[in-house]
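Step one of this worksheet: look at the structure below.
Missing here is one protein chain; the remaining ones are kept as they sit in the complex.
For chain A:
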């Protein structure tokens, strides 16, 4: 058996190029370019071969979405081994206890949940009230559980669509690792305690916002993705609610400061998502997703630019609303200008690389912005302005 050194001749870029040439109409070639560790799901079908159509069927047939940067490597195997491997690919739907944490992590989109909890925590921290670590922890936990529930239901609804998109092929329901009922039960097991925790241990307003967010995400955003481009705006609201929840968890009421923080997330969503969706247009089109990047490309770029500039305006609004000092708009100007610059380039060039640059910038821009806001937080406020509803915190500890 000889192994060829992959990086010498066949790189991920080459395979991606080949993948783009895939046509399902013609011949059925698929070759195993991957060894068993990648668990290739290359399939062989006996469609009629066509001579000139020359379709290369899925040379990189199933690439796990989780490992986009690993170069594929080639392994030579005998016919029997290959058949045995194919046979092994039929798996019994038997949930191994040991796999459950990993499955649940992917079902609940744990990284996204962590980001949501971080934005909620930022909202909590920005609220101009004494920091209560217990309520902070409880509200973060409740928000995290609510987010897990929403993400699980989203995956439950979207199973056939996820199967057909490269980015999402790796999800548990798509791979058949758990049943749909299991996913729904997990969602209920997270969502009900999460919302209950927020309502009873924090305050009803936060609980209501949590439940509203779950509803918006699962029953509005998810179906809308396939019906209309307004899904992006609904999704931006969904992203804006967690910091508002953090603020209301701390103060107990909806104040302009909370809405401002929500506004930051709302505006940020557009350069973030529009840039991401720009390079996924083929998958969205094939999967039937109606996204601005596919149906209204000019609007997509314009909206991203508009909201990037809007972030500058919102940063200036922060000291006006007594959320931060006047230092904040000044020190956040460089990063806001940078993302606006990248959005402007995206608007003008509208190519893959400018979209990618804007997307990656958005990933660090948001945490940076929130951190800067935190460092410029305004601690002293007028007495009339601040309301500390101790009555709405039924589980306040005696020490407090």
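Methods note: contacts are C-beta pairs under 8 Å (C-beta built on N, C-alpha and C of every residue); 3 or more make two chains touch, one makes a residue touch a chain; residues count from 1.
Keep in mind that, in the parts below, contacts and distances are computed from a predicted model.
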Identity of the absent chain, which is to be given by its UniProt protein name, from "Cytochrome c oxidase assembly factor 8", "Large ribosomal subunit protein mL62", "Cell cycle control protein" or "DNA-directed RNA polymerase III subunit RPC3": "Cytochrome c oxidase assembly factor 8"
Candidate in contact with the missing chain, chosen from A:284, A:328, A:346 or A:359: A:284
Among A:111, A:167 or A:352, residue touching the chain not depicted: A:352
Chain A residues touching the omitted chain (full complex): 2, 4, 9-10, 14, 17-18, 20-25, 27-32, 41, 43-46, 49, 51, 53-59, 61-62, 76-79, 82-83, 86-87, 89-94, 156-157, 159-160, 163-164, 169, 174-176, 179-181, 184, 223, 226-227, 281-282, 284-286, 288, 290, 294-295, 297, 350-352
